[in-house]
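To start, I am sharing the structure in question, which I have written as structure tokens.
The complex is shown incomplete by one protein chain, all other protein chains being positioned as in the whole.
Showing chain A:
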Amino acid sequence: MTSILKKFPLNRKQWALMKVLISVSVIIIVILGGLFLDEGRIVTNLTNRNSPPSIDNLFGTDWLGRDMFTRTVMGLTLSIGVGLIGAIGSAFIALILGMAAATMGRTADRIISWLIDLFLSVPHLVTLILIAFTLGGGFKGIVIGLTLTHWPTLARLIRAEVMQIRSADFVQVSQRMGKPRWWIAVHHILPHIVPQFLIGFMLLFPHVILHEAAVTFIGLGLSPHEPAIGIILSESMKYLSSGMWWLAFFPGLCLLMIVRMFDSIGDNLRLLTDPNGNRD
């Protein structure tokens, strides 16, 4: 027991690891909850409408008697799912374009840099709304929109990283050994950018989730019968003036918490993988 107590206060890296573990487990619980919660709890139940938070209904019920807690957890799961697909897609676009810009010669670099600047010069949300609207909204529209709008910052980061490694001595030696470009890219360059890539991916996640909720909120995203957080929030707007604060408060708070958790996972992973930060 004393040995455990002695280990507190934890040092910076141990704290970072703790935070990552806590965030990851909360997110896993939310996802599992969303998958296994009883669908029966969100069936309309007109005898129990508009009830404020209680032991039975932690987050209260809505105007159709549906349990808000269950709806929130399911909405979060859906949002995390959409966020996951969007973030994976974006991260891969970023990886491919970043690598291509840095390894495929000057013309490719100019074109890709121009494309990055073009996408960065317009706010994400505007491009996202345009794309989602053009594709007719719905799951497909929002996922494609998210994928196509969130890659530029990560792509720029990867490009810079690759350029630095490309000029390293060991890469030049490898070229003299007759190794083709793609071989060098896969064996020398890729392993060096994996940490950057993973952290960038984790930091994309909260962005993607928030933007998904935002677009769904204004009605261009997921369809109304799906229990997404954006849908829940936009529907609850109508009832806020009648004093049913719990309809918007708890789902909004949960969304914020999940987003902050992904953020903290990304930040703390960066701290953990930073080779210059391990002095304590």
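Keep this in mind: contacts are C-beta pairs under 8 Å (C-beta built on N, C-alpha and C of every residue); 3 or more make two chains touch, one makes a residue touch a chain; residues count from 1.
One rule holds in what follows: contacts and distances are computed from a predicted model.
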{"item": "\"Response regulator receiver domain-containing protein\", \"2-oxoacid:acceptor oxidoreductase subunit alpha\", \"Peptide ABC transporter\" or \"Tryptophan synthase beta chain\" - which is the UniProt name of the missing chain", "value": "\"Peptide ABC transporter\""}
{"item": "Contact partner of the left-out chain, one of A:105, A:123 or A:191", "value": "A:191"}
{"item": "Sole contact to the chain not displayed, among A:173, A:186 or A:237", "value": "A:173"}
{"item": "Residue numbers in chain A that touch the chain omitted from display", "value": "168-170, 172-174, 176-180, 188, 191-192"}
